[in-house]
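Only one protein chain is missing from this complex, and each of the others stays in its spot.
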Amino acid sequence: MSADSTGSAIAAERASSPTPTPDQRGARALAGGGPVRVAIVGATGYVGAELIRILALHPHVEIAGLVGRERKGDPIAHIHPHLATRSLHVYDHVPDDAEAVFLALPHGTAAHRIDEFLSRGQAVIDLGPDFRLHNPADYPAWYHFDHPRPELLATAVYGLPELHRAELAVAGTRTGAIVGSPGCYATTTILALAPLARAGLIADVVIDAKSGVSGAGRDPKADLHFGEVNESVKAYSIFTHRHIGEIEQELLGQSPSPGANPGTTGIDFLPHLIPMTRGILSACHVRTTRPVDELYAQAYGDEPFVSVVPSAPATKHVLGSNEFRVWAGLDERTGRVLAIGVLDNLVKGAAGQAIQSFNVLHGLPEPVGLLQLPLAP
Amino acid sequence: MSADSTGSAIAAERASSPTPTPDQRGARALAGGGPVRVAIVGATGYVGAELIRILALHPHVEIAGLVGRERKGDPIAHIHPHLATRSLHVYDHVPDDAEAVFLALPHGTAAHRIDEFLSRGQAVIDLGPDFRLHNPADYPAWYHFDHPRPELLATAVYGLPELHRAELAVAGTRTGAIVGSPGCYATTTILALAPLARAGLIADVVIDAKSGVSGAGRDPKADLHFGEVNESVKAYSIFTHRHIGEIEQELLGQSPSPGANPGTTGIDFLPHLIPMTRGILSACHVRTTRPVDELYAQAYGDEPFVSVVPSAPATKHVLGSNEFRVWAGLDERTGRVLAIGVLDNLVKGAAGQAIQSFNVLHGLPEPVGLLQLPLAP
Amino acid sequence: MSADSTGSAIAAERASSPTPTPDQRGARALAGGGPVRVAIVGATGYVGAELIRILALHPHVEIAGLVGRERKGDPIAHIHPHLATRSLHVYDHVPDDAEAVFLALPHGTAAHRIDEFLSRGQAVIDLGPDFRLHNPADYPAWYHFDHPRPELLATAVYGLPELHRAELAVAGTRTGAIVGSPGCYATTTILALAPLARAGLIADVVIDAKSGVSGAGRDPKADLHFGEVNESVKAYSIFTHRHIGEIEQELLGQSPSPGANPGTTGIDFLPHLIPMTRGILSACHVRTTRPVDELYAQAYGDEPFVSVVPSAPATKHVLGSNEFRVWAGLDERTGRVLAIGVLDNLVKGAAGQAIQSFNVLHGLPEPVGLLQLPLAP
Partner (left out) sequence: MSADSTGSAIAAERASSPTPTPDQRGARALAGGGPVRVAIVGATGYVGAELIRILALHPHVEIAGLVGRERKGDPIAHIHPHLATRSLHVYDHVPDDAEAVFLALPHGTAAHRIDEFLSRGQAVIDLGPDFRLHNPADYPAWYHFDHPRPELLATAVYGLPELHRAELAVAGTRTGAIVGSPGCYATTTILALAPLARAGLIADVVIDAKSGVSGAGRDPKADLHFGEVNESVKAYSIFTHRHIGEIEQELLGQSPSPGANPGTTGIDFLPHLIPMTRGILSACHVRTTRPVDELYAQAYGDEPFVSVVPSAPATKHVLGSNEFRVWAGLDERTGRVLAIGVLDNLVKGAAGQAIQSFNVLHGLPEPVGLLQLPLAP
């Protein structure tokens, strides 16, 4: 969609709607008329903390409310000691005058609560899976629940700006915008393979991904105990990881469900837990014999948060930042392309990417608030 | 080979040779006539330390000499503080009366020094790559050197007892026995896939392996600095890891060299460095639609150090032990078998396996000295 | 030996000697009359696992029963995957014919259940605190419970063989022997300072200890989550750590309770949680100007598990072993002696030490079953 046609759509939307659209709110913030007021639901987890960490310094945002399970009234210092210098408290409800809501909730929850936010004219950026998949049948297949509002799935935007930037901008001209922000493994894998997918070169894919433990959330569990994780590596969710659904949706255009017939083109995706806190590396093996360097340079040359790097990237190269880095090359010996992508699962894989989509939705400069450089060593 | 025919071979060998064969020395040790005297060359590295740790408590072995680079005369406490309770010193030569020699040397070194050991009638268990590959052409292809004694490659035994136990036993009836003890990645991967290879089911293989840093040796290097390794994961040796040669030799019967034509059946093997010290996990993705549980149970039912486990194994389950564990299953959605193997790279992937081969070579009970249970957490 | 014949043997033994003493059972085991039958109560935790790991290979012990909370009937593989090669199961009761019982239970539990074991003539090695302190008043002071069997505290032996070897041996000649096996911090600190204490040089003591997380047990807790522990260090139990009581008992002869008047000679002990799984380092700062090398050499020259080392020890030097290492020196600039002790908290700090006491109690060679060398790197 051209810039012009987007402009026309915005004008039309403004005429018909008394509730401001996200882009109207963004325009107000840019003009010095007051920051966009946001709330974070699920503020007590790791993703919630990361949203606070970034949004607290976002120049066009005001954190209007934090909502957390069973922690009503607690100061942020009790929940996230590293954020203790911020005088914020956790509440049990989203304030009415919040203009956008970030949701970091277990699957199935956001879908049931969505009307609460839409009825107030709040834009929704959902970091859970409830609005990522377009095909309602994928929810029982991958998440074992029937989606209560399947009609919303057609309009929700898959919040990967590198692939769906224009859709996000259009959605920002409407009230009731819903963004389904991608999963951490999904972001890593889709961005690593999108240039091949666009070129029609996706075939016979094997993806072997490694993640730090923060991707599994903050709740104490036996297998997240330091004594179990340190000095160990294991695969998990073998054959069944839920992010397969969105990876296939974005790369193949559809997701053959887990119960489908043998021999279909389902992607072979294997995640591993490794002894680190943050970071995902996704190694993607694809059968093709065509050199691919050009494809990556073309696809990502202008992206603010994507770098095509000349040698194998490490997760530590992007720690704490919104960067995604990818290396790709052809092994002539085996006739396979290898693409390796890395990101910080809590930033580009979660909070940072959601804020990137928020920026696009609100017509703000896409990188604003997200320029922090990686932290190493 | 039956026990009987092995027995005949042993008898014939004894008649012709004044220098005792390994199995004669082993028989003497079992009969209480004195332990087998062993030397360790390359005693100052991680593999050397592990050989000492295990051999020091082996009931049929006496450590007759430690040889280490530029550390002549140093007590073991200065080199390996954890072994300080042992009163051992490092020397600059192998004692003449050592009966077997373990070599833990950089590639290319053992091949040039082999006559020194053979001329003394010492059995050689080489933990480097110089006697692993049978095809002399594989050395320039994978290791960039021409093998100086190619005629020895035909008789050297690939020291993976689970696949070559009978050959090891026969070799033990000859003086001049040479064992090429497998690489750590190779052991993990070959044992994970051998049951499929035997059944002719190896096709379209992608192997994604993860290793702790001890596999890279003890020399300080920039990318082994704690500050670089912790909280990070990266792939390395992309398309070129040297263990591919022996993996292909054992699984495919040959190794298409790195310069071979595109499209051949070379195995796609990708190693990663993860932030831990010990352990390798090799995830092997193979295209086939045949269930495989039976194959693994049959292949490994009687093995003393291999377990086929009912759920995904972690490297921590085998830390510090000579165990190899494997899980395998078929994903009907993708038509692929996944086999996951784990071991401790310094034990079953190096020192422990070399001692296991030493035991077989000398006619000692295969598990003797290797029964220590894994250390967890 | 069948269950029946075992039963008969026990019955016969009981008839002749109303109940055998531990040393009689040890003598029987040494004479080939059958290993000492032991049970482990609290087998599902980290200390329980470590007891199994060591006792499974102890030549004079048979594991007669494992007892674990709510895991009745589970195979050991489900609870401790690293021990899966052992065919053991967990039960809900201690078998009657167990001869010695190792208890790894929360504080207050062993004291209430002690009669159950004594009534069967079972020797008790308690790895919890219930029989460590001799003064009943110390229990409400440090553990906030009144000891239900204070009369037993006078006869229970503090199971630190280096200080109480003779008492352990005497206790082994009586039925109803109870050993209170020391805490992990206490062992590290007492052994680091005992030579000074014996010389009357303990004054103005500051102890700063660092521990891996396994000391905090296996139950999942928020602050043991890998994401919280990795890349972090913190002090905890400030001014109140329970091991202070036993440290003061052993070093000062008494423990001024937490509520005592200000200015008393209470030891200043500060523990830290550091990002590792196993190991304790205790740095002990003591005001004195007398050189101390001699004292340590004299105190520990003949100890099988204690080394006085010439440079600063690291916890990794003793990982997985029953070793304790100590360095001590005088800083003339400050007029203070520094003594630094290290051990593996699950071995010399728990399971290994308990087995060492068990050996002494039963008249077995003290190091038997405990000779495994440290695992490094």
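For reference, chains read A, B and C in written order, and residue numbers begin at 1 within each chain.
Going forward, contacts are C-beta pairs under 8 Å (C-beta built on N, C-alpha and C of every residue); 3 or more make two chains touch, one makes a residue touch a chain.
From a predicted model like this one, the values you see are computed outputs, not experimental measurements.
Touch with the chain that is not drawn comes from one residue among B:V213, B:A299 or B:V360, which is B:V213. Touch with the chain omitted from the figure is made, among C:G279, C:G349 or C:G363, by C:G279.
The residue from C:P75, C:G108, C:P304 or C:G329 that touches the chain not shown here is C:G329. Here one chain is not drawn; of B:A64, B:M276, B:A299 or B:L338, the residue touching it is B:M276. For the chain missing from the display, the contacting residue among C:T21, C:T85 or C:N230 is C:N230, taking the whole complex into account.
Of the residues in subunit A, those that touch the hidden partner chain are 46, 49, 53, 56-57, 80-86, 214, 218, 230-231, 277-278, 307, 309, 313-314, 316-320, 323, 371-377. In the full complex, subunit C touches the hidden chain at residues 204, 206, 208, 210, 212, 225, 227-228, 230-236, 238-239, 256, 258, 260, 262-264, 266-268, 270, 272, 274-279, 281, 283, 285, 287, 289, 312-316, 319, 329, 331-336, 338, 340, 377.
Remark: the residues of subunit B touching the chain excluded from display are 46, 213-214, 218, 220-222, 224-227, 229-231, 275-277.
Throughout what follows, only the chains that are shown with their structure count from here on.
Once CA atoms are averaged chain by chain and compared with the all-protein CA average, the nearest chain turns out to be B.
Subunit A and subunit B have CA centres that are 43 Å apart.
Taking each chain's centre as the mean of its C-alpha atoms, subunit A lies 49 Å from subunit C.
In subunit B, 230-231, 277-278, 313-314, 316, 319, 377 are the positions where the chain touches two or more neighbouring chains simultaneously.
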